[in-house]
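First up is the structure itself, then whatever we jot down about it.
The complex appears here minus one protein chain, its other protein chains still in place.
Note that the chains take the letters A, B and C in the order they are written out, and that residue 1 is the start of every chain.
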Amino acid sequence: MSKIQHDISQALDCIKSGDTVLVGGFGLIGAPLTLIEGLTERDVTDLTIVSNNLGESGKGLGILLNQNKIKKGIGSYFTSNRDVGDKYQNGEIELELLPQGTLAESLRAGGAGLGGYYTTTGVGTDLAIGKEEREIDGIPYILEKAIRADVALIRAHKADTLGNLVYYKTARNFNPLMATAAKIVIVEVDEIVEAGELDPEEVVTPFIYIDTIVKAQQVLTKEGVVAV
Amino acid sequence: MSKIQHDISQALDCIKSGDTVLVGGFGLIGAPLTLIEGLTERDVTDLTIVSNNLGESGKGLGILLNQNKIKKGIGSYFTSNRDVGDKYQNGEIELELLPQGTLAESLRAGGAGLGGYYTTTGVGTDLAIGKEEREIDGIPYILEKAIRADVALIRAHKADTLGNLVYYKTARNFNPLMATAAKIVIVEVDEIVEAGELDPEEVVTPFIYIDTIVKAQQVLTKEGVVAV
Amino acid sequence: MTVQLSKSEMQHGIAKRVALELAGPCIVNLGIGIPTLVAEYMTEDNIYLHTENGLLGVTDVADEAIDPNLVNAGKLPVGEAVGASFFNSSDSFAMIRGGHVDVAILGALQVDETGVIANWAVPGKNIMGVGGAMDLLVGAKKVFVTMSHTSKDGSSKLLKECTYPITSTRQVDMIFTELAVFKVNAGQLELVDLMPGATIEEVREKTEAAFTE
Partner (left out) sequence: MTVQLSKSEMQHGIAKRVALELAGPCIVNLGIGIPTLVAEYMTEDNIYLHTENGLLGVTDVADEAIDPNLVNAGKLPVGEAVGASFFNSSDSFAMIRGGHVDVAILGALQVDETGVIANWAVPGKNIMGVGGAMDLLVGAKKVFVTMSHTSKDGSSKLLKECTYPITSTRQVDMIFTELAVFKVNAGQLELVDLMPGATIEEVREKTEAAFTE
């Protein structure tokens, strides 16, 4: 039963309307561009998207946004796509803004089976409104909850046939965290190698987390996103 | 200002009586045997030692235990050293027993600047006594606090001259976590290489965490611990 | 039991029976003792072993290849499978606690009739070690328990209620002894198999916990 799937649309068949979907990447860097494009072609709506950004205007998740398929965005920096602001003004999308470190940590907590954690980040700011505050050993913290999702769409550099992953430079970012925090995890990669070709010391995401592997058809280059 | 220190005793000069010291390793595997031996030769007492085990009888931290230098042990499996039980019976040592995953997670939380976290592990058991229990999204969790320390003694396989570390197989265990959770971190390694020799993708502990590097003089072999 | 088995034969018999319940693809964590023996009897290709001290892809190792820094949670030498990976203890327990390990196979001192187990402490003795038992119980998708059916004094280890401190409020999924195999369904033990040489009468006699047949 191979995890490798050549049909992108079929790989995404597990995503239903109303699902919460984690999408890797920091802007377009390390974003699963092939899977995002595939998602824009599927008939699903009311999605909650957890991603640092909602793409750029008309790019990446920005397309999905403009298709009105996103009910809610959870991220740290929506500023990178001005369309998000317009949609928000018009009441067409809900947004939950988290500090970037909190977004990352909540995903890790979700993957690790934790309920939540106390962080100093955000204490005393508007982003702490409605969150429980408590002192531990004299330091004030706020409670942040773990994030878990139905599906994660991530990007890695190489996968072996089992699903072990290694990443490429700063395209790593949120991807290894999201790999742990969803019921179903789909990864797109530049290259698929045989099991045994990745050094066990260097595997960043063990195969235990990966359900489906697809080959990237959209790649970020110096000249922008190109099809390969 | 090199981080490399050839004099073990001087490397350990930062440890004072009453300090909390993290000691890496799972039993003797991945334990900083050279630094532990060095510590047994120094005149410090009333230590709180955080380590999965307190060595074995008369080996590793077991020597420090028999010297009555340990006031309190925090770990998950003291069973590996029968002397711990005797000391405990005689009221010569305090013990705090944590589930192994909680010990690991509390160290990570300490290094990451978190105050504590909610875990399902231990809920409804004797190890939850005195700990806050709460439901989050219908699931009961208990609150576990972060662990931070004065000094960490860890073991890695290779360090570069800056202090970037890679580990060796299951000798990794608690070491990368402890590297993040103490004010001063001393690592012993099999080999010191030039900066630039470790692949940036494969560095497990970035040099930001490391204060002092020593060369291992005690090594675990098939025949037991030997001096090199 | 009509045929008297040695302790080792009993343990291997249990391990062999557990192995029948494992179908790939799956990730299995083996505890210390009888659970470790299960690896010898697994026949499916696509079963990978996880050990909480930081390795996914545990295999056995030939004597001449023993590496003192490559061990399982029982500190016994192991090998690494093709496709293995190493990770630190918090990442390892994140896998366990986060529900990413399919089956944990554990030993137990006692099991109650709802499937709750006690396996880490004995009253009156010092509480000296818990290791990863509590994490595995809350986190693994399925938990299988292996143990001898009775204590040295002949008393049942399948009890109405545990008298030792419990390891988790979570009910395990299956219980394997040298006499019988039980499934836990909605908090009730169900006898699903008799082990070779065991009789239903013997199981009834040596089991304090209520069970359905």
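A few remarks follow.
Basically, contacts are C-beta pairs under 8 Å (C-beta built on N, C-alpha and C of every residue); 3 or more make two chains touch, one makes a residue touch a chain.
Owing to the predicted nature of the structure, the values given are computational and were not obtained by experimental measurement.
Although it is not drawn here, the omitted chain touches the following shown chains in the complete assembly: A, B.
Taking the complete complex into account, A:127 is the one of A:4, A:44, A:127 or A:193 that touches the chain left out.
Only one residue from A:114, A:171, A:189 or A:203 touches the chain missing from this view: A:171.
For the options A:5, A:100, A:161 or A:217, the residue in contact with the chain missing from this view is A:100. Within the entire complex, the positions of chain B that touch the omitted partner chain are 1, 108, 110-114, 160, 162, 164, 180, 195-196, 198, 200-201, 203, 206-209. Residue-level contact of chain A with the missing chain is found at 26-27, 29-30, 52, 76-80, 84-85, 88-89, 95, 97-105, 107-108, 119-127, 167-177, 204, 220-222.
What we mean here is this: only the chains that are shown with their structure count from here on.
Of the two chain pairs examined here, B-C and A-C, the one linked by more C-beta pairs in contact is B-C. Taking each chain's centre as the mean of its C-alpha atoms, chain A lies 33 Å from chain B. Touching of two or more other chains is recorded for residues 80, 86-87, 90, 93-94, 96-97, 138-139 of chain C.
For chain B, the set of residues that touch two or more other chains comprises 105, 119-120, 167-169.
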